[in-house]
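Data block below; observations after.
Chains shown are a subset, placed as in the full complex.
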């Protein structure tokens, strides 16, 4: 049982509340002799930093990572890697007006029902700030996989739908993704997205998003029947991200509308390589990687903190209403991209190590 | 790590191949002093039995359950409950022609790549036959929850989309569901579904489906941050079912297209009861149950074994093709309904017990 731990062999445990002195994580099960520096981790963290454009929250979370253990002479030692990020911008007063109210769409009510406690400071433990720790853990997993699998290993995430606006996946452009504040993969749609999100923001409203994460260079054979399936662990990983409500592997929910002929990916040999005519499976068959790219997408619901007044109740059981001002993203989904990438790295590495344990002779 | 075990406190381990002498499971962590009989379990198993209508496989899987341990004088003792189902209808010869070929859409290739072994007998361990064990485990979880929560506890699953045909959820009729071979909740659509599936079947083709599972009477407070979230474990549970490619909690993937105003469920008091104006959250906020009904849906891809010839490769790396005759369901999704119900029971009970461990004073 592991309330705040993710993973089986490569495991990370996160801790910390949004308005406490610090947040952090402990990464366990990392193989030894892998070169990792604080800079490697900082680079990944910088991707999720708010305040980078007018489309994300203007809070300044500096997210400066410190490694406290597990690295000696620039290399992992096989012992736990503890990382800490001190919280700097903790304006608790912002939350005083909502101290006793349960924000609809947030976990305020359910935490209170479970624990009998109301930690009103920015969501406390339920804050998305926790995801910084996952990005740090993911940065480590990425370095290990680059070392084990080599250069062909890569993971890229993008926003493929912004509220009511989709994009054309055929225009997927890896380089473009990292150069725009939306992680949008389709150059042709960007202007429209900008306009749309600005209007959402002006209205004090918010919108949802779909994020797609692709993993390249994954060897066949990762995953395991029946209850350590790769897709099962990926679904679990993505669903654990704040505000995620749906997860697809490959064609996902759309598989329901396909016929057997349309859906099953034909197989053929090209030279010595096994190839597939399509990838509806998202690179996973029977819970085990096929050697194709792994494709996972997930939906992030719209930010629940909006300007419009909403009905709710307070700690004392009274009907009331709430309107959330302050600094909030019109679309939190955008910031989920590096988190989805991090979770992909962690799940892949976990299964990579599991496979070494069980199937190597 | 648990390749073939599901759950944290209430855990079940399944074993067996489709064409071995038997399949079964061991249920561990079941509370003591709960009345359970073989009949209780048999009733649930009968729901997933093939050969019940012309719309499912004509194999005769008798699925007669035997309890071997853990029950004494009609009650659970707190020790592991071992259950076994002997395989009777094992026509291995059906599979001789495809012995060395990898069926597209199946796990034949990936198992071979992982283990270096080709157990061609009906999919071996990857066969959906394994799900009978889950239904047995779920039947036990159901009895425990009925005992602990009482009569208001109930779980109902239905097929809400059959291939390209949806249904009207407003017509959801609990009693109708169990009376039609499609587990269809909408009387008005049934005739159309029948016609459609017959045409699919005649063509030797197949189609996908969406299944929705609803849980009623769930107390608030089940689930846990951050990596034992209730929705995370439900996503994991449903994704572990054969052929499932996508999972939604509440509004799921559609959340992406909503605004904050549309999505977040307003809260109010009606007498002493906490109520919500809508249930986009599917009964889960921040990974913890809110007291609303839990709503999960998932997509099952179309049966991969179809009559149409498909390109593939064989064990020796040669290009070839395959056409699967024999007894197969035109829509395996239909049979996933009792399995989804069983997984819902198991996850809810697991979190119920976890909550007792952590939060009761």
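Each chain carries a letter (A and B) given by its place in the written order, and its residues are counted from 1.
Going forward, a residue touches a chain if its C-beta (ideal position, glycine included) is under 8 Å from a C-beta of that chain, and two chains touch if they have at least 3 such contacts.
Computed from a predicted model, the values in this text were never measured in an experiment.
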Number of copies constituting the complete assembly, 2 shown: 4
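Simple rule for what comes next: only the chains that are shown with their structure count from here on.
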CA centroid of chain A to CA centroid of chain B, Å: 26
Contacting residues of chain A [partner chain B, same complex]: 1-6, 8-9, 14, 102, 104-107, 109-111, 113-116, 125-126, 130, 161, 163-164, 200, 205-210, 220-221, 223-229, 231-236, 238-240, 242, 245-269, 272, 274, 277, 280-282, 284-291, 299-306, 308, 310-313, 317-319, 333, 354-355, 358-359
